[in-house]
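The complex appears here minus one protein chain, its other protein chains still in place.
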Amino acid sequence: MKPEPRTFTTRLRVRYAETDQMGVVYHANYLIWFEVGRVEMLRALGFAYQRLESEEDCVLPVVEVNCRYRAPARYDEELTLETRLIASRGSVLKFGYALLRPEPPGIGDAARGTLLAEAVTTHVVVDRSLRKRSLPAAYAAVLAEALMPAPEDPMPDRLSGDRRSDTEQGGG
Amino acid sequence: MKPEPRTFTTRLRVRYAETDQMGVVYHANYLIWFEVGRVEMLRALGFAYQRLESEEDCVLPVVEVNCRYRAPARYDEELTLETRLIASRGSVLKFGYALLRPEPPGIGDAARGTLLAEAVTTHVVVDRSLRKRSLPAAYAAVLAEALMPAPEDPMPDRLSGDRRSDTEQGGG
Amino acid sequence: MKPEPRTFTTRLRVRYAETDQMGVVYHANYLIWFEVGRVEMLRALGFAYQRLESEEDCVLPVVEVNCRYRAPARYDEELTLETRLIASRGSVLKFGYALLRPEPPGIGDAARGTLLAEAVTTHVVVDRSLRKRSLPAAYAAVLAEALMPAPEDPMPDRLSGDRRSDTEQGGG
Partner (left out) sequence: MKPEPRTFTTRLRVRYAETDQMGVVYHANYLIWFEVGRVEMLRALGFAYQRLESEEDCVLPVVEVNCRYRAPARYDEELTLETRLIASRGSVLKFGYALLRPEPPGIGDAARGTLLAEAVTTHVVVDRSLRKRSLPAAYAAVLAEALMPAPEDPMPDRLSGDRRSDTEQGGG
């Protein structure tokens, strides 16, 4: 069985501003949270996204988003966002996300809680003039590490379907 | 050849608040624009989304978003958003979007300008307690009409690949 | 009696994304609308804010906001935003806003509808490095004109209390 890439967990508290009159979180805000998860994952890897942009003239705009909303998120809930790098090849990066609401014992998935959303975002590496370029080598090395399994994390992965085919080409 | 559903066009002016420090529109804001296009399309059909919600206890949350970003949108640009209903079956609706920047002659697609993004959103019909239900008959009839081609609009469609398979099942 | 500066009117449709779970527009979004009113006022005067920024290295960040919320705005309402320049002296500009919901005869102010919010924003003229500078002369001339009363607009003004003291110093 193929090893899983490392998962990075971020905690998010739902803001009032993020709700809409349906009484749940407005769907576009999930994309903002995924950005938070992505940046925090990179930070945990020692990868300063802000410096990549300001010092290396390198930005990672989103070129594709695919998101499935499974259950509503609500005001003031404290959520768990799991982020992982699922592909890195050439100028293209893909991240996978699982947004979860931790639950008391007996509700949802015992280990992780209720799955609220799953998503994949695709990014291209460009300079600030939006011309395609490659990642600086030091940053690429950090990302290669993120594609490796964490020794302490043999957990199966809900995003693996999408991830598996990507990392076959991209995990090298 | 299968007929195309009707296309509804909305104009949008990019707000300063919608940009980010990359100097382009932040990607989550496109989802807000798609919502505008959807509501304006329904309004053009005589379908008051606000009344559907307040009088019929019927809301249409997004359960899936797929969006491809082709070219950046920038501050103060006046954009064209083309929206169409691409499927309506049971409690599920799908809308397709093409976001375009009109161009002077000689740039981009002569007829429509530069394509900035393409997307599909999937919605379920639920009541305010988020239990699945079906659309009130009067509203369903309006949507059935939107799946029909406009007599005056034989234009080919960039979203057709996705649409075609959906309407095969859903266009009846 | 002192003459009133010209008033510029913008129409806004409330987006679903702008509501919150209280069922009304989230208060921070009014500031985004005021920005729209400001830019549209400048455009009506032939003043391209986007070019001021990209060609003249001149931006107008907000340094102070004062806003009173009088009545809630709701989803899908079509609102009227009245904007006027109420002071322009040196590197400081002040704009006043009245947000209104047009009403059928007999509700609210006969002429203008229900007042939803009033606000003043203060701006400084800076370059992109955020160093204080003055407006290019051509733009300053346009703003001086905006402080003049419109010949066809002798309407009294709900924002006049705040405006009057400012224009005494700034209207010259």
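Each chain carries a letter (A, B and C) given by its place in the written order, and its residues are counted from 1.
Convention: contacts are C-beta pairs under 8 Å (C-beta built on N, C-alpha and C of every residue); 3 or more make two chains touch, one makes a residue touch a chain.
All of these numbers come straight from a predicted model, not from anything done at the bench.
Participant: Could you pull out which residues of subunit B are in touch with the chain that's been left out?
Facilitator: Counting over the whole complex, subunit B touches the hidden chain at residues 16-17, 19-24, 26, 28, 75.
Participant: In the complete complex, which positions of subunit A touch the hidden chain?
Facilitator: Residues in contact with the chain left out: 13, 15-17, 32, 35-36, 39, 48-50, 75-76.
Participant: Since one chain isn't shown, list which residues of subunit C touch it in the complete complex.
Facilitator: 22-24, 27-29, 31-32, 35, 59, 61-69, 72, 128, 130
Everything that follows uses one rule, which is that only the chains that are shown with their structure count from here on.
Participant: Would the interface of subunit A with subunit B count as same or different, where same needs over half of all numbers used to appear in both copies?
Facilitator: Comparing the two copies, subunit A and subunit B contact each other through largely the same residue numbers, since over half are shared.
Participant: How many angstrom lie between the centres of subunit B and subunit C, each centre taken as the mean Cα position?
Facilitator: Roughly 31 Å separates the two chain centres.
Participant: If you average the Cα atoms of subunit A and of subunit C to get two centres, how far apart are those centres in Å?
Facilitator: 39
Participant: Report the inter-centroid distance (CA atoms only) between subunit A and subunit B in whole Å.
Facilitator: Centres of subunit A and subunit B (C-alpha means) sit 26 Å apart.
Participant: Give the residues of subunit A touching no fewer than two other chains, as numbers and ranges.
Facilitator: 22-24, 28
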